[in-house]
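Report on the following structure.
The complex appears here without one of its protein chains, the remainder shown in place.
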């Protein structure tokens, strides 16, 4: 790989509460400001809010979709990967991200955290009630992004 | 589908403690006696012990492998599915099983529990420290198999 | 693997002509009589006709489905694998089969032939206009099944 551009994943609920949307937007914005590429599952909720934050701050957004129609991506996705692989797309998100930030989230997010940790990715939890051994809680979007970038450098 | 043969998944650690091996063997044996087909990830530890229990009691065993070499299946697998899809094979196991029984288990197992619950499968935990909302603890192999078959009938 | 039960794949058009249906039924029947397990993509046309032939002759049928609903399998499938992976299920069919028999078929079948040959499977073409270097034309269902079993023994 010629580039050192970090690729950071944001995963989480497709139906978060308002605070989750705010956290996701802020994480996306901060990732763009840090020069990172954002990867998500490409759909709504946390995925869309983070994508919007990243996009509006000038960052690039990758969306790995469960379906085979690129048009199902949220409006802030720059590069859509229409996997057509259903829940197996969660594995693609977890492996494409070099670090994962989980915001709220339920069973799908839990599967991504588990696979991410399994393949050696650092995972940070922000505003999430999910608890998995090895995933680290952070308190703010700033902490999440700082911790993610630090984990990458130390990776 | 012409047949009503239940397909039950057993998931869990590839390096369980002795008790985990015993529990897995017993679950496999009881599944065979109940006329079920066993599906696992096809490798060692809990997967192999359950397969052996099922096989030695005359049952049929399906193994969905992460690699592309059918020979990597444990010796008790009747039908190997060499997926070549790495961790995405966990999704295949979770979706092929009509009910899941988790024995011990770590991150890979956690991903299977999460996907299984997400797609509506009943999940029972036996001798496992994993805790996921919606997965139900059981105390013995007999309870696990009875609960699995009951969940299927009510499914 | 404890068993030497051959697993033979039948692939082909989901909308074949009457001759294609006849050929597929006969191949399925002969595979059952030879003691083989049949694997197909689990849906209609050639897949269903082969499954019916195999099932009515007492054989066992594995169906690897593109969708995530086992009920979408044709009525002759004994074991459904609801992959939920769309066209990637073609890779699963090609890799699970130890030998492939293609009957008629179009683009999906062509992808399965290509992957099958790529991973070292013998591929036989019956009543198909598809031509791929390495795939061998046969003239009758009997020839297809004999050639498949011979390829396996020599494998």
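A, B and C are the chain letters, set down in written order, and residue numbers restart from 1 in every chain.
Note that a contact is a pair of C-beta atoms (placed from the backbone, for glycine too) under 8 Å apart; a residue touches a chain by one contact, two chains touch by 3 or more.
Owing to the predicted nature of the structure, the values given are computational and were not obtained by experimental measurement.
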item	value
Displayed partners of the chain not shown (whole complex)	A, B, C
From B:10, B:23, B:47 or B:85, residue that would touch the chain that is not displayed	B:85
Hidden-chain contact residue, picked from the options A:34, A:79 or A:152	A:79
Selected from C:74, C:111 or C:128 as touching the chain missing from the view	C:111
Omitted-chain contact residue, chosen from C:85, C:102, C:122 or C:148	C:85
Footprint left on subunit C by the chain that the document does not show	85-88, 90-92, 94-95, 107-108, 110-111, 114-115, 117-119, 132, 134
Touching residues (missing chain, whole complex) on subunit B	68, 84-88
Residues of subunit A (touch criterion as defined above) contacting the omitted chain	1-3, 5, 7, 37, 55, 62, 64, 68, 70-71, 73, 75-85, 88, 91-92, 95-96, 98, 119
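We adopt the following convention: only the chains that are shown with their structure count from here on.
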item	value
Topology of the chain contact graph, where touching chains are joined (line, ring, star, complete, other)	complete
Interface sides of subunit B and subunit C: same vs different residues, half threshold	same
Degree value of the rotation bringing subunit A onto subunit C, based on Cα positions, nearest 5	180
For subunit A paired with subunit B, centre-to-centre distance based on mean C-alpha positions, whole Å	30
Rounded Å distance, subunit A centre to subunit C centre (Cα mean)	40
For subunit B paired with subunit C, centre-to-centre distance based on mean C-alpha positions, whole Å	27
Residues of subunit A engaged with two or more neighbouring chains	85-88
